[in-house]
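Handing you a structure now.
What you see is the complex with one protein chain gone and the rest in place.
We just call them A and B in the order they show up, numbering each chain from 1.
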Amino acid sequence: MDKQKLIASLNEIVGPDNVLSSEMDLMLYSYDASLDKAKPDVVVLPDSTEEVSKIMALAYKEKIPILGRGSGTNLTGGTVPIKGGIVVHFSRMNRILEIDYANRTATVQPGVITLDLQTEVLKKGFVYQPDPASQKVSTIGGNVSENSGGPHCLKYGVTSNHVQGLEVVLNDGTVINTGGKARDNAGYDITALVVGSEGTVGLVTKAILKLERAPESVKTLLAIFDAIEDGANTVSAIVAEGIIPATLEMMDNTVMRAVEETIKVGYPLDAACVLIIELDGMPEGMDDNASKIVEICRQNHVRDVRLAKDEAERNVLWAGRKGAFGSVGQVRPSYLCCDGTVPRTKLPEVLNQVIEIGKKYNLPIGNVFHAGDGNLHPLIMFDERDEDERSRVLKASTEILKACADAGGTISGEHGVGMEKLKETAFIFNECDLEFERQIKRAFDPDDIINPGKMIPANS
Amino acid sequence: MNIVQLKKLSYDEVAKCNKCGFCLPSCPTYLVKKAESYSARGRNAITRFAIENKLELNEDTERAIFTCLGCGACTAVCLSSVQTKDLIFQNRECQVDAGFYPKVAKRLVKILEESHNISDEDQEDRAEWQELIKELPEDAFEKETADVVFFVGCVASFFPMVQKIPANMAKIMQSAGVDFTILGGEEWCCGFPLIGAGMPEKLAAMKDHNLKKVAKVGAKTIVFTCPSCYHTWHHFYKSDAKLMHASQLILELIKDKKIEFNKNIKGVATYHDPCDLGRNTGVYEEPREIIKAIPGLEFVELPMNRKFSVCCGGGGNVEMTDPDLSAQVAQTKLASIKAVGADTVLTACQQCVRTMETRAKRSKTDLVVKDLTQLVIEAME
Partner (left out) sequence: MVDDTEKFKNLSETLGEAHVKTEPKITAQYTVDNVVPRAVVFPKNTDQISEVVKFANRENLAIVTRGSGTKMAMGNPPRKLDLVVCTSRMNHMLDVDTSNLTMTVEAGVKFRDIQARLATQEDRCYLPLGDLEAEGDEIICSDRSHSGCFVPIDPPYADKATIGGIIATNSTGPRRLLYNLPRDCIIGIRVVAPNGDVLGSGGKTVKNVSGYDVSKLMVGSMGTLGILCETTLRMLPLPEKMETLLVSFANFSDASAFAGRIFETSLLPAAVEIMNGEAFGHLSLDDKPDFGSNGYVAAIALEAFEPAVDRMRIEMLNMAKEAGAGANAVFEEEDHRSFWLAMSNLSATLDKKFSGFIKAKLNYPLSMWKNIIASGESIFSEANLDYIVQAHAGNGICFTGLLVDNNDTSATDKAVEAMNQLLAYCQEVDGNLVIQSAPADVKSNLRIWGKIGFDFVVMKRLKDQLDPKGIMSPGRFVEGL
């Protein structure tokens, strides 16, 4: 379809103010928080499911690539329009439609910022559990598409475990509802398939999320280690002991220093790494459990274990953790995050390999990650303006993901495959696995117009 | 400034933006417009693409770059501490050179050069606000020498809605026995609007003039009711005098028992941190201490306060370049104030008072907007 005609048709659907097509606007939708870039042909900001349905029907009729976007915080190029086409920016669809405490659900539009919902429900003593580090800016639509994790997912599970139903606009513009306020709906679990599909099966226009009562009591510990290995061994030992805290996060010296530049947390800057360990739930028995954890830390040569004495101290500890990615900009301007995940017992071994790979390619690597889940996030720091450095970074990243896969792990725990890890899917999938995924994709999108070029490598 | 110069000046800083997007929800114009070009991340990307010759500066980039409120909220939440406000102002210089900048900015410069104030008024009328003070002899506050110079600023001098601010400040100082003077017709615009307009080089003339006049008075202290004048003096002037915002001076006077509060003030008030006073110059606590010293008044904080305060919509010359946007930002601000249950919003800036009061009136929002000086006078009477 001629671009001017496309714009005219979109103008009719959403009004000209909500169709962006200047060179500048297209450039500004060519990126997300990853390293990839590609320009769309047009950007559209719908305000309702109806509008989204019409946009989708148009894309379907004209076979134009289309993809959804929230705050564009994706770390693997998931929201980069590699094949051009229409970017649907959900910033205007940001309403909390209903909070139904009696049924323990919140119904929201995809553009709602995760933390905004969480702040709202906390007023009544409820929580929506998934807490990706980007929750201050990331949207529910993005969280759903990527099946986002977060520190507390160790105990409470990832986004998928907290989505009860979705409204999805299918490839031809049909609007369907999956799941609902009632659980255990008969039929295939389409909700589970859409969550984590990286926006490749449809556009999510509404989500019904599960709310839970906020835990009665929370205890946050900061365990300080003089050797990374001790920290990693502690993580494995805690899990092996059969203790599942609410969080079990690790942060190394490099990252602590970077964070401390912007947020004065008071991390011990001479330590090799820290663990942020949080327990929550009923207070009864929590002290015993905390003592057990401290004992395990001691057996692994911990230097000191500090207890956050109040909510304010706890908040600042978390602010530091959740701001860690962005703050590595204090060290080098760009970073690549490898989201490889391993069985928790393999953590010390793989972490060592990561450090070796950093040395091999002469690249600074910071580690801040969901240790309890075995979900590594080595942040390779560099300056993307330096071509040579950039190419070394990509090699190092592939090698790290290979190490994770070889340890019985996977190439992405929570950030998705996107376009950045397409070739690395070969580390974990064989052709049959991929073909099955392609069949699923075809069931939803036979013309391959919805976020094409993502998640599943093209048939070789 | 051309692209080559911009690259030299800004490239390393703008490259620190790793596009994490944490600034999006803190950018008031993004929250209103909901498109990337109105966000801090988007504006930094424009600068970067321009430097890398991937994007030409044109009317579109002009719109994006000149609608930044310069409030600095993005940097407050930026984990890489990218100095976006500075980058924007540098980019504006480039836009000006390329000829893509708002007509109002062009007119503003002309007016400043000719009239030395932003309102294109006669400089002789600068002290007109004194008429608000009953039975005051003409030019009562214009002395040859004094301990303190009260730098009034253009907005408070010429906009009737906020002329009570200098009047109240003068009354406070007078009643506390402060030896002060104003510069009257010899006070020139501090030059702040020129930075926002992308023409900082034109600030020099203003600066030289003002410094000379203050030196002549021999004052050891300069006091400002306008946070932007205060901020400009702080960051762009080199003066030996002690610079104080009105709130700082008033708090000293309270502590020294030079002024006393006799009247109970009823109601629930919140405080809006002006961007240039709080985040951009670091004055957070003095205004709060004054408010807490007022008998009877109930004080509630806004959820986003101090370093994270949300702009009223009056910053960055946007009121001139895109009044609708400015009004929408103000409307959002009013909503957040009403949401904490306040009937009054206090602030310490004539521009914030103007923006919020105008918006409250137009939208028929039941809210009292007061400068701190007014609150202090009310409680003193």
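Everything that follows uses one rule, which is that a contact is a pair of C-beta atoms (placed from the backbone, for glycine too) under 8 Å apart; a residue touches a chain by one contact, two chains touch by 3 or more.
Please read these numbers as outputs of a predicted model, since none were measured by experiment.
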Checklist outcome for this item: Only these shown chains touch the missing one, namely A
Checklist entry - For the full complex, which residue in A:230, A:373 or A:420 touches the chain that was left out? => result A:373
Item to check | Candidates A:253, A:397 or A:425 - the one touching the absent chain | outcome: A:425
Checklist entry - Out of A:4, A:362, A:439 or A:459, which is the one that touches the chain we can't see? => result A:439
Next on the checklist: Give me the chain A residues in contact with the hidden chain, please.
Outcome noted: 100, 102-105, 146-147, 149, 153-154, 157-158, 160-161, 168, 170, 174, 176-178, 180-190, 192-193, 195-198, 213-216, 236, 239-240, 242-244, 281-282, 284-286, 288-289, 341-345, 370, 373-375, 408-417, 421, 425, 428-430, 432-433, 435-437, 439-444, 455-456
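Heads up, the rule we're going with is that only the chains that are shown with their structure count from here on.
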Next on the checklist: How many angstrom lie between the centres of chain A and chain B, each centre taken as the mean Cα position?
Outcome noted: 39
Checklist entry - Where on chain B is chain A touching in the complex? => result 12, 15-22, 24-25, 34-37, 42, 45-46, 49, 54-56, 58, 60-61, 64, 77-82
Checklist entry - Along chain A, where are the residues that touch chain B in the complex? => result 20, 22-25, 27-29, 31-33, 43, 45, 71-73, 89, 91-92, 94, 113, 116, 134, 136-138, 259, 261-263, 323-330, 333-335, 383-385
